[in-house]
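Note that one protein chain is taken out, while the other chains of the complex remain in position.
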Amino acid sequence: MLNQIVDNSYEKETAQAGDLAALASTKTNYFIFRLEPGGLFQTHRGVIPHDQLIGMKWGSEVLSHKGSPFYLLKPGIYEILSTTKRNTQIMYPKDIGFILMKMNIGLGTKMIEAGTGSGGFTQILSLMVGKEGHIYSYERREEMTNLARKNLAKIGAPENVTFYNRDIEEGFDQKDMDAVFLDLPNPYDYLAQVRSALVPGGQFGTLLPTTNQITKLLLELKRNNFEFIDVCEILMRFYQAEAEKFRPVDRMVAHTGYLIFARPINRLDQSNE
Amino acid sequence: MLNQIVDNSYEKETAQAGDLAALASTKTNYFIFRLEPGGLFQTHRGVIPHDQLIGMKWGSEVLSHKGSPFYLLKPGIYEILSTTKRNTQIMYPKDIGFILMKMNIGLGTKMIEAGTGSGGFTQILSLMVGKEGHIYSYERREEMTNLARKNLAKIGAPENVTFYNRDIEEGFDQKDMDAVFLDLPNPYDYLAQVRSALVPGGQFGTLLPTTNQITKLLLELKRNNFEFIDVCEILMRFYQAEAEKFRPVDRMVAHTGYLIFARPINRLDQSNE
Amino acid sequence: MLNQIVDNSYEKETAQAGDLAALASTKTNYFIFRLEPGGLFQTHRGVIPHDQLIGMKWGSEVLSHKGSPFYLLKPGIYEILSTTKRNTQIMYPKDIGFILMKMNIGLGTKMIEAGTGSGGFTQILSLMVGKEGHIYSYERREEMTNLARKNLAKIGAPENVTFYNRDIEEGFDQKDMDAVFLDLPNPYDYLAQVRSALVPGGQFGTLLPTTNQITKLLLELKRNNFEFIDVCEILMRFYQAEAEKFRPVDRMVAHTGYLIFARPINRLDQSNE
Partner (left out) sequence: MLNQIVDNSYEKETAQAGDLAALASTKTNYFIFRLEPGGLFQTHRGVIPHDQLIGMKWGSEVLSHKGSPFYLLKPGIYEILSTTKRNTQIMYPKDIGFILMKMNIGLGTKMIEAGTGSGGFTQILSLMVGKEGHIYSYERREEMTNLARKNLAKIGAPENVTFYNRDIEEGFDQKDMDAVFLDLPNPYDYLAQVRSALVPGGQFGTLLPTTNQITKLLLELKRNNFEFIDVCEILMRFYQAEAEKFRPVDRMVAHTGYLIFARPINRLDQSNE
């Protein structure tokens, strides 16, 4: 679903067959699909044939057969994440953006992710680390690995992702990873495995919804000689985009999860052992 | 200062001459410098010769000649931004991370930034868009462009950045840009220029500290046919990393700026003109 | 509706005819009504005769004829405000509580409120200032004053409230008031009137939803020699009350209004005039 995004540059001003496209009347009435000759976009607000959209300039207004107006937009990571946000498993852009910055994930990063889940975060990581980087993605549940594989196949099965269908209790196959991100409920059970997969001083991160999980994790981080621990949360507040009545919107998301980051270190008394 | 980051992968477990390194005793007592044979790290807590660090494993504890302990760490974008955060001009990781996600900035993005400032954000953008992308960075003040050039020279003068020392009142040289980010106090004065530089439906973003600026901008966005306007702010709250006394820290940053995003669209009645 | 509250002390352990009572299964399934011999409590979860409740201990569990459990509770200000919160005109407890503290409203305060609205805030103020204090409540719309009168009649028409059905453009009848609170959209139009009603250095407060209103107000406050201006907002975040899964609830109210407070002062150069 994301491969259009990898081709990040708008080489053409106009929508092409095969492009990922969005038709939107408002930010919340937002539909993402792939343009196919002969295809039909259908909502209760009317129908628009894909052939009418192919060749049209991005950003154009277009009317359904019922006369309802839509704009033809090129969707980005943010819109794709936002339109699928009903799946509570999926991480929010506010959190993902900060994780990338905090864990120094970018071109060339080699890292481990577990669990894979449906592969949403995997796709973004794959996009960010590029050909020079690599994502090793572990998942215990076979059906999830299969789903993620299928999702990544849709975007051309990027070569910088390797899946493992395995319980990480057994440890990771990699050493000297730049970063390890655990997206599972009990990261505190796998810190020895994380430590032996990470480069010395590397980046560990996780996201947890409850404070109970965090207190368990903090204990284990200390026991496993992780330091430079950061625990934080990111609150995002939207405003009404009205010049004469500028004010926050009435309601907001109050919680997605706490973010925890740490780095394994080697104490002098350890190295003496 | 950032070139070590571009080389994002830890190819070696040990610190090498020429590497960007950090010596840190705590998150706030954090020093970033480049390792040079014969160099000296000096603080009031003691001295450590670079030659002692070169060849040492990352993440190791090391003592100054006074016996003060430090950890040798490989610094990332986040730490570099955080240690220079006293310069209020510099954007915060929480905002940068979200801007990247929201504006779909990644491998291959071709975009405009104005003003350049000291080039901090330029460096991060350069890193994120890679060789396939390009950053066109405009700045009116000659001394700032020179400073930014010098800062980017330090990291090897990446070929994906082009500087312009010019008032953007005159417009941009580019067309069909994926994104335009304005980091200046009066973005509302340049929306026509932004519009003609952006690909149809492309990504516009800016960061403004006051609500007065936002209300002016909202009026101009409407007048210039931008839609899908998002105004938001990101609040970041840190917690004490103590397992037995888990709680937020006492004080936090309450405001960096409001983020505003929009996309230029073409209405049907416009296209008929 | 609030008179039970004025009788704040639980003189009796058991519910009495005439008491304001609540039947609640959860915090959100909360019904407030007055106990009347022969009365019937009816919901889709079943019926409970008031006579069954009269004489029952507060805090007791009681079953409807369908077997649905409820608790019999004595409702307080908070529950009454919360159950009527769908009326967006009504101020939130988080804001009211702070207003009382900030404006030093308590036993003996003599103050003006405008507009009266449906009299909800009037009732709370009446309760807080007691017999030694007084509330002078102004409202332009006759139907609102009548509604407020009727609402206060229900709680015994406290003698410490006087209503005025009048446009405050004409000014207030009072002088030397301890405090003036304006709950109307254009407080900036009435600052001269506020100033002449307040005791020198007295407390002025208002609540406004948009930043546009605030910037207008700030200009007028300066022009009318108000100082010690405070502008703030109060964010309230609830947590799931689960010991093993302690975390914030998913969503929260993001905005009710900005609170603005100021005090009229007399500059030396003014007094010389």
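Each chain carries a letter (A, B and C) given by its place in the written order, and its residues are counted from 1.
Criterion: a residue touches a chain if its C-beta (ideal position, glycine included) is under 8 Å from a C-beta of that chain, and two chains touch if they have at least 3 such contacts.
Quantities reported herein were computed from a predicted structural model and do not represent experimental measurements.
The residue from B:E143, B:E169 or B:E244 that touches the chain not shown here is B:E244. When the whole complex is considered, the residue among C:Q52, C:S68, C:S118 or C:T215 that touches the unshown chain is C:T215. Where subunit A meets the omitted chain, the residues involved are 211-212, 215.
Contact between subunit C and the absent chain runs through residues 5-10, 13, 24, 27, 57-63, 69, 71-74, 76-78, 81, 93-94, 96-104, 106-110, 127-130, 132-133, 176, 178, 199-203, 211, 214-216, 218-219, 221-222, 227-244, 246, 258, 263-268, 271.
Hidden from this view is one chain, which touches subunit B at 209-212, 237-238, 244-255.
By definition in this document, only the chains that are shown with their structure count from here on.
Chain contacts in this assembly form a complete graph, since each chain touches every other chain.
Chains A-B form the pair joined by the most contacting C-beta pairs. If you average the Cα atoms of subunit A and of subunit B, the two centres end up 20 Å apart.
Put simply, the C-alpha centre of subunit B and that of subunit C have 46 angstrom between them. Counting partner chains per residue, subunit C shows two or more touched chains at residues 211-212.
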